[in-house]
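A short worksheet on the structure shown next.
All protein chains but one are shown in place.
Let's turn to subunit A:
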Amino acid sequence: MRVLLVDDEQELVVTLAERLSLRGIDADWAATAEEALEKVKDHTYDVAVLDVKIPRMSGLDLKRHIEKIQPGIRFIFMTGHGSERDFEIGAAEAGEEYYLVKPVKLELLIAKMNELMKTEGGQ
């Protein structure tokens, strides 16, 4: 499984990528939407894990841009925001099951990735 982690908290995605790699998951990371789109152009990913609030572009907008480049990629959202409205919008895009509130347990994140891998061509 190859995943892309996108969050402007660089220390978070760097560490998360390393922990996933130790568990046999090939993980790349990006701290901006622009970097994420560059990576998606160059590599094929099974799952993208997106922060909901990324500078200059929302995670939801980034999802749409990524889907245009790689249709079929699966998505998980991570957020530090717990407002009901944010939840409704995020859950509508990714499904309630795949909208996770930080801090996220690594085991839960991996379980969600594995669940998504069993689905056909994303949500």
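Points to keep in mind about this one:
Going forward, contacts are C-beta pairs under 8 Å (C-beta built on N, C-alpha and C of every residue); 3 or more make two chains touch, one makes a residue touch a chain; residues count from 1.
Here, contacts and distances are computed from a predicted model.
The chain that is not shown carries the UniProt protein name "histidine kinase", picked from "Molybdopterin synthase catalytic subunit", "Carbohydrate ABC transporter substrate-binding protein (CUT1 family)", "Quinone-reactive Ni/Fe-hydrogenase B-type cytochrome subunit" or "histidine kinase". Considering A:L12, A:A36, A:I76 or A:A94, the position touching the chain not shown turns out to be A:L12 (whole complex). As for the chain not pictured, it touches subunit A at residues 8-9, 11-12, 15-16, 18-19, 22, 53-56, 78, 80-83, 101-104, 106.
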